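Just one protein chain is left out here, and the rest sit where they should.
What follows is chain A.
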Amino acid sequence: MEENEFFGEKTFQHYCAEFIKHSQKIGDGWEWRASKDCSDGYMCKTHFQVKNGTAVSHQGTSAHVQTFLPVEEALDPPLDDLEVTETTTAAEVIKYEYHVLYSCSYQVPVLYFRASFLDGRPLALKDIWEGVHECYKMRLLQGPWDTITQQEHPILGQPFFVLHPCKTSEFMTPVLKNSQKINRNVNYITSWLSMVGPAVGLNLPLSYATAASQDEGNVGGQDSSIERKSLEEH
């Protein structure tokens, strides 16, 4: 369709492709999935985390202390750690899925996510929250987005949680203006995902940032997907 806006769908796909290149280098697990009719697609990542539930008795009421460990650590823990105070519930593995889609209405990327136990039982939003670090919770509450709501995934048709996209261009514009000022190119997807991701449990290794400026290294400060394309032709 029309590509005269700053962040059109082709530009989105280009940034995703660059992002995925780096992800492949560092084994971060992002991949591109095309829709059945191949007219569009999305970027996605699945990762697993172990939820270690420990019930602690406290004045007759029980409080749950939950920590999220990367799978490798959980598989071989020292025995002492498991024998905690009162009862220890079985560790459960949770599957997290993150999808990055393009919204043609708002002309920005949108983050869709969901989590479920291995048997398919979905996690409610409040359960996902428990795995988010405190400081990111604060950011989410103060962030320039309306809310997280449950919505239908536009390509898969299944329920996902979504960070509402209507304010995205508001907080991304200063980021991009600034990068143009200092003549340094950024990968829109990298910048955006590094801001919204942690609020919902998704972290980006720092190497993405250096990769972004290296890829676009010597190109002039103006945004130009055309210039980038010519880089890729080498």
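Just so it is clear, a contact is a pair of C-beta atoms (placed from the backbone, for glycine too) under 8 Å apart; a residue touches a chain by one contact, two chains touch by 3 or more; residues count from 1.
Heads up, the rule we're going with is that contacts and distances are computed from a predicted model.
You can't see one chain of this complex, but its UniProt record names it "Autophagy protein 5", from the set "Prolactin receptor", "Sodium/potassium-transporting ATPase subunit alpha", "Mitochondrial inner membrane protease subunit" or "Autophagy protein 5". Of the options A:Trp32, A:Tyr106, A:Trp129 or A:Phe171, the residue whose C-beta touches the omitted chain is A:Tyr106.
Residue A:Cys166 is the one among A:Cys44, A:Cys166 or A:Ala209 that touches the chain missing from this view.
In the full complex, chain A contacts the hidden chain through residues 1-2, 35-37, 104-106, 120-122, 147, 149-155, 157-159, 164, 166.
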